[in-house]
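Note that one protein chain is taken out, while the other chains of the complex remain in position.
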Amino acid sequence: MTPLVAATSTALLQNALVVGAMLFALGLVGILTRRNLIVMFLSAELMLQGISVSLVAWSRHHGDFGGHVLVIFVLTVAACEAAVALVFVLQAFARTGRLDVAAWQALREATLARSVDHALPASDAEPQRWPRLSTAGVLPPGAEEPSLEREHV
Amino acid sequence: MQQLSPATLLVLVPLLPLAGAVLTLLLGRVLGPRAHLPAIAGIAGAAAVAVMLLLGTSNQVGSAHGPHAEPVRPVEMITTLWQWASVQDAYVPPASSAAAVPGTAVGSAGSTARPFTIPVALRLDPLTATLLAIITCIGLVVAVYSIGYMHHDPGYPRFFAVFSLFVFSMSMLVAASNFLVVYVFWEAVGACSYLLIGFWFRKPEAARAAKKAFLVNRIGDFGLAIATFLLWMTYGTLDFHDTLSPDGTILPGILGQTRLADVDGIVGGAVGTAICLCLLLAACGKSAQLPLHVWLPDAMEGPTPASALIHAATMVTAGIYLVARSAPLFMACPGALTAVSIVGATTALVAALIATVQNDLKRVLAYSTISQLGYMFASLGTGTLLGFTAAIFHLVTHAFFKALLFLGAGSVMHSMGNVIDMRRFGGLRRIMPITAATFLVGSLALAGIAPFSGFFSKDEILAALHGKGWPNAHAEHHDAAPASHASLWNASYVVPRPAPREDSTDWLDGFDAPATWRSLFWMALVTAGLTAFYTFRAVFMTFTGPTRVPDEAGHHAHESPPVMSVPLVILAVPAAAVGWWLFGTQSLAHFLAATPSFSAPAVAATAAPHAFHMDLAIQGTLAAAIGVVIAAIGHLGRRSDGPQLERFLGPLQTFFANRCYVDELYAWLVVRPLEALAVVAALFDRHVIDGLVNTFARLPVALGGIVRRLQGGLLQRYALAGVMGVLAIVVLLAWQLRG
Partner (left out) sequence: MNAGLPELTPGMLVAGAVTAAAASLWLLLPRGTESRLARWLGLVLGAAAISGFIVTGRRLGGLGEEAVFLTVSLVAVVSGAATIVTRSPVYSAIWFALALSGVAGVLLVLGAQFLGVATIVVYAGAILVMFLFVLMLAQPSGLASYDRVSNEPLLSAVAGAVLLGLLSLSIGRMSADPTCCAVPAKAAAVSDAGAAATAVAADPLAADQVARLGGELFGRHLLAVEVAGVLLLVALIGAIAVVARGEAALEDDRRFFEGGVRR
């Protein structure tokens, strides 16, 4: 099995490091801005990916397996983190009924009012119209539980 | 007891009551109604030891009579427990020190700077031994009496703890050999007094009286503090006794024998007078002399046993002790001595006048105590050995009979349901014969009727005053038997009293004239008559006439239980006999003369031969008899709520009944201006200072209000702030390392 890129120059290292930095920065912005707990988690994983890329780039540059081993541990830790954190997310959802990180504001000053979102548009996506076929024969089963159906995700 | 040295015994006297107090405090709840046991055991042990010490010291002094009559040598024993504080080279005597320090010549006069040390030293000399015995013995009797009196009181353990603590403090006060230690225990007895006056602290009057006693005593304590400072500045030491420094020199104490043997050892003049007047102020506060007497009558709000021990027998005599102990200091300042006498005699007369119209039995006794203390001061102020010993003699007899009278009054109170107004009593001798009989004995002693104890001590005081007023008459009188006295007062101590110094132009010294002393003598004589009057007025109102018992008494109206009546009887014996015995054998005068303070040449030179002055005795007895007769005319056999006194005294009665308006005077002169000042200060504090402080306080609050908005509870904002902080640091570092 031959490697896809045989270059061992510092150019590959630098480019890979820039890619890792971009992934890390994107993950950081995501974790700082997005309110959805799941998306925050995805952003965190994105940061980990950036780190992984950097580590492997250095490993390639140094010609040893240190970076590889570290990335394996990053994978392990990410798996543990995902397991525990998702349980927490579920618990949080069970308590507040939302995946909103802003629902957890108890750490604020006692004199400050709870911050709420102002002036949200009712919805930014018009409901999609699915094609409806004319009835031919018996109605297909389903649609007994309208709440289980989602118009979009 | 062979193995116990006198020093150990001396330490035991205060230590046992202290242990008793601590044990009572710790075990009070456990012991419950037996909480008196540790306290009484401690005081009893202390009393036994004190009597042993008294006998031992007495043996050391020697007998006044017989072939073994020896010249008076000062007797003292010092035991230093520990060094409380020590500061090296604290005192550098001024170059032109008026205090020529004797003793510096003894050793090498090398370094002039001396250390400031406070040795906690106990001393034993005749004066201390006498007072220790009085304090512990009377304390024991009163403590036993309290078992009955304080029975069923919720604060039973507390009473005995404080009582025992008082005995400890008072023992330390008279045994301490350092002015600073004296000051400490001067305050300690004041604190115990405060605690006992305010014993029933839920009662507003008691709490107020305790506060008043404490505050008025502060004025006197202030005087003692100033006197202590002045003594340090003047003498460079606060010790009474001489100490041997490690390099072999003798550091003379203020009242040490080295200094006392030196004619110029004691500083007179303005500084000396200032010291003495400050000491007098202290004594006036503690011993309730004019104008600081106002706290003592109110102090009767405390339990009667406490009044008997503290406010009649012992603590109030601390002022007498202080002046007597400082006798050599006063001898150098005739003006201050005269002031002592003037204060004393005036207090005696005014207090006696006020006592004549009091209707509260305990207040009569309180004013009587003030009056008798004034007597003692008048005697001290004569500045003669006779005067000093007479004052202590009167102190001893007064301790017995006044404690007896107070305990008798307490017995009446106990039976009458805590009623103490004499106008509601009558003929109580039928109900409580023992109390009546012992009260009568005490009254006879107080009134100065021969042969009860008060007669002899009062006679000596009158003699001392008379001797100053008519010096020539006494000189002739004593010339009758000059030889015997020459042998008694050893020639080595007959040092002529130093001639008045040229610089003593103090105006106070001008009072030291026979005319002053004559008027003081007449005041004392009138006081004797008044004493007899108010004493027997109280006796007649309470114990004679138709039997009347206040309703509050209920089924209590009977003789007190033995635990209370037996102490009365025990006290009645010395109240009756001790005067005759001590006067007849004159052992006390001889004994006290061996006190270093009294054996100083300046004091010893004034020694007059012991004599019984028949003319004075007749005058005193006559005055007392007139008083008794007037009291009998007014009150014997009549209803005690009659208006005889008002008819007799007229408007004066109102004046005296209002205690000569001294309290009102204080209110107008001191309390009201202070209250006005306090109001002004409070307004200033509340509006100006608080306003300023609040302004400063609002600043951080406002600042915090701005920053607080950041603490919004949104997790991502915190994270953003953290990231931005890290980035700021990294950018800063990159900027710095850009080269």
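First chain written, first letter: the chains are A and B, and each begins at residue 1.
In this text, contacts are C-beta pairs under 8 Å (C-beta built on N, C-alpha and C of every residue); 3 or more make two chains touch, one makes a residue touch a chain.
Nothing here was measured: the structure is a model prediction, and the numbers come from that model.
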Among A:Ala94, A:Ala113 or A:Ala136, residue touching the chain not depicted: A:Ala94
Touch list for chain B against the chain that is not drawn: 714, 716-717, 720, 723-724, 727, 730-731, 734
Hidden partner sits against chain A at residues 1-7, 9-19, 21-30, 32-36, 38-39, 41-43, 45-46, 49, 52-53, 56-57, 59-65, 68-69, 71-73, 75-84, 86-91, 93-96, 98-103, 117, 119-121, 123-125, 147, 150-153
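As a convention for this text, only the chains that are shown with their structure count from here on.
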How many angstrom lie between the CA centroids of chain A and chain B, rounded to a whole number? 89
In the complex, the residues of chain B that touch chain A are 708-709, 711-716, 719-720, 723
Can you list the residues on chain A that touch chain B in the complex? 28, 31-33, 35, 101-102, 104-109, 111-112, 114-115
